[in-house]
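First comes the structure, then the notes that go with it.
Of the protein chains in this complex, all but one are displayed in their positions.
Going by the order they are written in, the chains are A, B and C; count residues from 1 in each one.
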Amino acid sequence: MNSLWSVTLATLAKDIRLEWRSKDALNSMLFFSLLVVVIFSFSFDPLAEESRRIAGGLIWVAILFAAVVALNQTWARELRNQVLDAYRVSPAPANALFLAKALGNFIFVSVLEALMAPLFIVFYNLRAVGPAWQLIPIALLGTWALVVNGTFFAAMSIRTRSREIMLPLLLFPVSIPAVIGMVAGTTAILTGDDPAHFWIILLLTYDVVFTTACLALFETVLQAE
Amino acid sequence: MKRAFPILAIVTAVLLAYALYQALVVAPTDAQQGDVYRIIYYHVPSAWTAFLLFFINFIASVRYLADGKPSTRQAAKWIAVAVGVAGAVAAFVIPLPGGIRPSAIATTVLAIPVFYFLLGKYFPGEKLDVLAVTTAEVGVVFCTIVLVTGPIWARPVWGIWWAPGDIRLTSTLVLWLIYVSYLILRRFSDSAQTQKLAAALAVFGALDVPLVYFSIWFFRTQHPQPVIGGGGSMDPKMLDVLMISWTAFLFFAFLVCWSRYRLEILRREVEQAHAMQSLSGADSSVSISSPAVSTRGSQ
Amino acid sequence: MSIPAITVTNVIKQFGRFAALRGVNAELYGGKFYAILGDNGAGKTTLLRALAGLAHPTQGTISILGMTPQTACCEIGYMAHPSLLYDEMSGMENLRYFARLYGIADDERCAQVVRSVGLDPELARPVGQYSQGMRQRMSLARAILHDPKILLLDEPFSNVDVHSAGEMVGLLRAMRDSGKTLFVVTHQAALLQGVADEFIWMQAGQIVSRTLDLPADFTGPVAR
Partner (left out) sequence: MNAIKFLYAAYIVTWLIHVLYIGTIVHRFSRLRREMKEFKRK
C-alpha cells in the first residue's frame, strides 16, 4: 500500500514542480478565469435583485468552464513524449498516477476558484445570509466531484479522435447531480431561506461513489489499447 | 430461427394495433384533462422501455468489464448477488423519500443479479458488447420519444412546454444526455479500445441515475412545480390499458433490438473480413529480396 | 537455457480494418541479441509494443519469462521512438522520478546509469534542449534503470553519430554478455554485424525469415 502513496506523492511533487517551473499554464488559466468572471458580470447585471439570487449558479458555471479548460491539460505533458508508455511499462499502480493527477487538478482548480470567488463577491457584492462556513464543504466536495471525474474522462478522451471536445461531452452529463448540488447549496446559503445540509450530503455521496468508480476503472482505461 | 422474426413481427403489429385501439377508444376519458391525457399511453411505456434497455446496457457493461479480467470474474458474481440481496432488504428498511414504493426499488435491485447471470449465459464474451451497443442505441430512440411527447403533453394541459420540476421527465433528460455521450464516445474511438471505454462510461452513467433522481426530487420539494401525469393513483381501467400498451412496446423494442443486434454482428463480420482481406492480401504481394530462410532460432 | 524467454504464438493485432501484425510466431531465448529488420509498416514497432505489454494482441498470446507482459513488467526495459522523458526536467530529475516508479530510491544508481550511457549526471539542462543523440542515450538510460532482464529497444541508434552509435552498440553487447536478452528494432543493420546473434526480418506484419548473420553482399533496402 505504501508503494501506491510513495508513487502518488512522487508524481504529484513532479507535477507541482513542473507547474511551478513554467508557470505559463497557471497564469493563462488565471487570466482565463478572470475573463469568464468579467463576461458573466456584464451579461448578468450585478445590481439587479435577481442576479443576487442566481449568483450561486453563475459562480459555479463559471468555475465549471474554467475547470474544463484546465482539465483538458491534465495529460498534455504526458502525451507530448508518450511518457504514459513509460508509466504503463513500469510496475507502478495505475491508481497512483490517477490520484496524483486528480490531486494535482484539485489544487489547480482550487487556485482558480480562490481567484474567481472573491471577484464574484466584489462584482455582485454578495453577502451570505445563511451560515457562510457551509460554503467551504460545498466548494471542496463540489470541486473534487468535478476534478475526479474530469481527470478520469480526460484519460478516456486521449484515446479518442477529437480529444478537446470529448472531455466536456463525457463530463457534463455525469456531473449534473454535482452541479445541481453545488448551485442549489450555494444559493441556499446566499439567500439563507433553505438549509444546505441535503446538498452537502448529496455531494459527499457523489464524491464517494465516483471516486470509487474511478479507482476501480482507471486501470482499464489506462491500459486500453 | 429465421422464420421466428416475421412471425414475431406480425404478432407485434397486432399487439400495437390493439394497444392503439385500447388507448384511443376503450380507455375512459380523464376528468380534468379530457382526451389529451391519452398521450400517457405512449409517453410512459416508452419511458419504462427506455429504462429497461439502459438497465440491460448497464448490466451487460458491468459483466463485460468483470469478465475482461480473470481476477475480477468470480468476485463480480458474488458482488452482484450481494447487491441484489442487500438492496432488496435496504429498500424496505430505509425510509424512502420521494414517494417511491419500496417494492419498486426491491424489484429493480433484485433484477441486477438475475440479469447479471442471464446475460452472462446467453451473451458470452464479445456478444455482451454487441448487446450493450444495441440496448444503448434503441434506448436512446425510446428516450427521445419520451422527451418529445412530454412537452407535447405539458403544453395543452399546463401551458408550458418544459416542466423542470417534473422529476421523471428531467431525470429522463439527463439519462438521455448520458447515453448520447455514450454513443458519441463509441463513434469517436476506434474499435479496439471502444468496448472497454464505453463499458466504463456506461457504469458511470448508471451510477449517476439515482443521484440525478434524488437531486432533482429534493430540488422540487424546495420549489414545488406542476408534475406531468399527476402524482395520484390511476383509475384501474387506465392502468390495464397502460400495461397493454407497455407489452406491445416491449415486443416492438425486442424486435428493433434483435435487428440492430444482427446489424452489429454483420458490421463486425465485415470489419473482420476487411482485416482478413488485408491479411491474405499480404501473401499475394511481391516479397522483397529478403535472404533465404535459414535455420530456426538456434539454441 | 532450453525454455525460451519470450514466446509469441500466432499474434494478430488489428487497428480497425488494418492488421498491423498478421500471425507472428517466434521463440526468443535468454541472453541473446536479436535484431529486427524490415521496411516501415512491417509491424516492427507494433510487435515491440506488444512484447512490452502496451498493445494487447487481438488474437494470439505472448508470454515473457513465463508470465504475461503486464506481470513481467519489472523485467522489461522499453525504449521507443519518442523519448518518454519530460522535456522540462533535466536528465537526472527524469531518472530520479522513473526510479521511484520502480521503487529505487538511491541517486547513485541513476548517476551510474547516466555515466554508463556516456552522459554527465551533473548536466542541468532540461531534456528538451538535448541533442537528438543525447536524448536517445538518456532514453536508453531510463530503459535500463531498473536493470531489466529483457530490453526492448526501438531504433536506439537512429540519428546518432557513428562514433556514439558504436559506443552504444558496445554497451548493448556488454549487456548481452551479462545475460540480458535484447530485442532491437533498427534500420542500421550493418552496425550490428557480428554483434547480434540473430537477424529477424519482418514484412507486412509477419516474420518472413531469421538469419544468423547478414548476407555478405548485404545492401538490401533495409540498411541506410
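The criterion applied here is as follows: a contact is a pair of C-beta atoms (placed from the backbone, for glycine too) under 8 Å apart; a residue touches a chain by one contact, two chains touch by 3 or more.
Bear in mind the structure is a predicted one, so any value in this text is a computation, not a measurement.
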item	value
Displayed chains contacting the withheld chain	B
Selected from B:Q22, B:S46 or B:S61 as touching the chain missing from the view	B:S46
Residue among B:A17, B:A86, B:I100 or B:I152 touching the omitted chain	B:I152
For subunit B, residues in touch with the removed chain	20, 33-36, 38-39, 42-43, 46, 138, 141, 144-145, 148-149, 152-153, 155-157, 252, 256, 259-260, 263, 266-267, 269-270, 273, 277
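Following the convention adopted for this analysis, only the chains that are shown with their structure count from here on.
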item	value
Each chain counted as touching subunit A and subunit B at once	C
Centre-of-Cα separation between subunit B and subunit A, whole angstrom	30
Centre-of-Cα separation between subunit C and subunit A, whole angstrom	39
Gap in Å, rounded to a whole number, between the CA centres of subunit C and subunit B	46
Touching two or more other chains - residues of subunit B	190, 192
Shared interface positions of subunit C, touching two or more other chains	56
Of subunit A, residues touching subunit B in the complex	149, 156, 159-162, 166, 169-170, 172-174, 176-177, 180-181, 184, 188, 194, 198-199, 202, 205-206, 209-210, 213, 217, 220-221, 224-225
Touching residues on subunit A, where the partner in the complex is subunit C	3, 6-7, 10-11, 14, 17-18, 21-22, 77, 80-83, 85-92, 223, 225
Residues on subunit B engaged by subunit C in the complex (per definition of touch)	190-192, 271, 274-276, 278-279, 282, 285, 287-299
